[in-house]
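First the structure, which I've put down as structure tokens, then a few questions once you've had a look.
Only a single protein chain was left out; the remaining protein chains are all shown in position.
We just call them A and B in the order they show up, numbering each chain from 1.
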Amino acid sequence: MRVLLRSGEGFVPPSSNDFELPPIFGDNAYTTKPILLVFLSVILISVFFIISSRKAAVVPSKLQFAGESIYSFVRNDLAKDVIGHDFLRFVPYLFTLFTFILVNNLFGIIPLLQFPSMSRVSFPYVLAMTIYIVFHYVGIRKQGALKYFKEIMFMPGVPKAAYILITPLEILTFFVVRPLTLALRLFANMFAGHLLLLVFILGGDHLLQGVIGLKLISPFAFGIGIALTFFEFMVQCLQAYIFTLLAALYIAGALADEH
Amino acid sequence: MTGTLNLVGFGLAAIGPGIATGLIFAAYINGVARQPEARSVLQPIAFLGFALAEALALFGLVLAFVL
Partner (left out) sequence: MAKREESAMWSIFGYLLSGLLFWGGIGFGLDKWLNTSYFTLIGLLVGISGAIYLVWLRFGRE
């Protein structure tokens, strides 16, 4: 559609404008594609896990097995390994985080949808904000506000003068850089991946409309586009995993008595 | 097309630290795989090497924006 429009005017390389999608229903700014995809992901995840866990049996069906293996992956591999004892109350949160990010990322390569909603930066920001609230809240509850902040700012066994150099860095890392990089890593990966796919697919399409020599090259562009789609699948799963892993690690760090 | 050459320069400059980080962790993984009990000895060395290599990459990133 967009390509037809461009065919007359030369190749327009994909840019960040390709992420500014117009509203789908009329003028309502709340019905852009990413927002609808987020709602769709919520519905999909809920339906999948309700159906897979409703008729739970000792000998699991295929669906139940799939649901349970995702759950046990988050529970054992992420929560139990990282947080240690008392991990059970964080499992629902981490599980929601993991499935939500995973499904939203996978929208990037599912045909017809093909837009990772996490490539709009506000969604990762909000997720990082929830983690921010959770791990500071947990840390303050566990150790008391004064001790918690003191432990962040002044690490023991350092000469007094070095605190001038170090304390601002600790504060900045803990309160700004950590949540920011958490959000930006997810965003940048999804953004760059989608842009990469757009370059090869749109570029291949554009080559197909050129002279005969260019037509011969375009299958290579499409081939690389398809290969990159599988690569993107890997990246999307990995990013969901890393996001959840780091969330669990931050919670574990806030819970730990000493660093 | 418009843009700044600084970012091209940063892209080129990031190759070096990228390779360095790869080499550092390749060596670290090799060492731990051969001798798992050496992990606690190797870990600080690997992290310090990583920090030094990463410092160069971030220095380049900041300079690309500042200059």
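Just so we're on the same page, a residue touches a chain if its C-beta (ideal position, glycine included) is under 8 Å from a C-beta of that chain, and two chains touch if they have at least 3 such contacts.
Small disclaimer: the values here were computed from a predicted structure and weren't measured.
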### Task
Among A:110, A:169 or A:192, single out the residue that touches the unshown chain.
A:169
### Message
With the missing chain put back, one of A:136, A:178 or A:194 would touch it. Which one?
### Response
A:178
### Message
Suppose we count only contacts with the excluded chain; which residues of chain B make the list?
### Response
40-41, 43-44, 47-48, 50-52, 54-55, 58-59, 62-63, 66
### Query
Residues on chain A that touch the omitted chain in the whole complex?
81-82, 155, 157-158, 162, 165-166, 168-170, 172-173, 176-178, 181, 242, 245-246, 249, 253, 259
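Following the convention adopted for this analysis, only the chains that are shown with their structure count from here on.
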### Query
What whole-number Å value describes the gap between the mean CA coordinates of chain A and chain B?
24
